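Coming up: chain A.
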Amino acid sequence: MTVFALIIINKAGGLIYHRTFHEGGLNKISTNDYLVLAGTFHGVHAITARLNPIPQQINRNSASSAGIMTRPEPPSGLEVLESENFRLQCFSTLTGIKFLLFTDTTQTNVDLTMRRVYEMYTDYVMKNPFYQLEMPVRCELFERKLTSYIREVNNR
Partner candidate 1 sequence: MAHLAPNKPSSGKESAGLRYPTNGKTIYHRPLNRSKTAELSQASFAYLFSEMVSYAQRKVTGIQDLEKRLNNQGHPIGLKLLDLLLIREPPRSQARPLNIITLLHFIKINLWQHLFGRQADRLEKSSDPEAQDEYMIIDNEPLVNAFISVPKEMSQLNCAAFVAGIIEGVCDGAAFPARVTAHTVGTKDEGEMWPGKTVFLVKFQPEVLEREALIGKA
Partner candidate 2 sequence: MSYYFAIIGTKDNPLFEYEFGTSKQGGDGQPRFSEHARHFNQFIIHSSIDIVEEVQWTNGQLYLKGIDKVFNNYISCFMTGGNVKFLLLHLPPHTGSSPAAPSSAAAAAQAAASNRSSTSIGANPGSAQTDEAVKNFMTEVYDNYVKAIMSPFYKVNMEIKSPVFRQRVAAAGRKYL
């Protein structure tokens, strides 16, 4: 069980973070290719989100009949992509940031790992006064905490 890599895409589809944790799991591609990958995935994700078959209308009706105004669940779009050699899990936050984890196909509890990574992002990136929103993530503490956490997951 191995976590290969993490990619973070901002809400405009720009790559703001990419990191490989395990050499050999995935082929090395250039940073430029990562940018293209991020942009492409962003587009595919947007299209899959619109393919969502659940009609919005029903949602609204059920909410109003209950007397409570609830926000309809946003269409989620692509969540998991599996290939023979790796599994890609996508988590999209309410603010439109997407976290992409590339793991081994046998990896379990990816949801949990994703949650921890998201938590670290909110702590060490969002609470950092020197981080500018939507810009590439360059936070030493995030880097350090992420490394030690993924190392722990990969050695489990």
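Basis for inclusion: all candidates are chains of the complex that A comes from, given by their letters.
In the analysis below, a residue touches a chain if its C-beta (ideal position, glycine included) is under 8 Å from a C-beta of that chain, and two chains touch if they have at least 3 such contacts; residues count from 1.
All values reported here derive from a predicted model rather than from experimental measurement.
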item: Candidate from 1 or 2 that touches chain A, complex-wide; value: 1
item: Contact set on chain A toward candidate 1 in their complex; value: 123-124, 127-130, 138-144
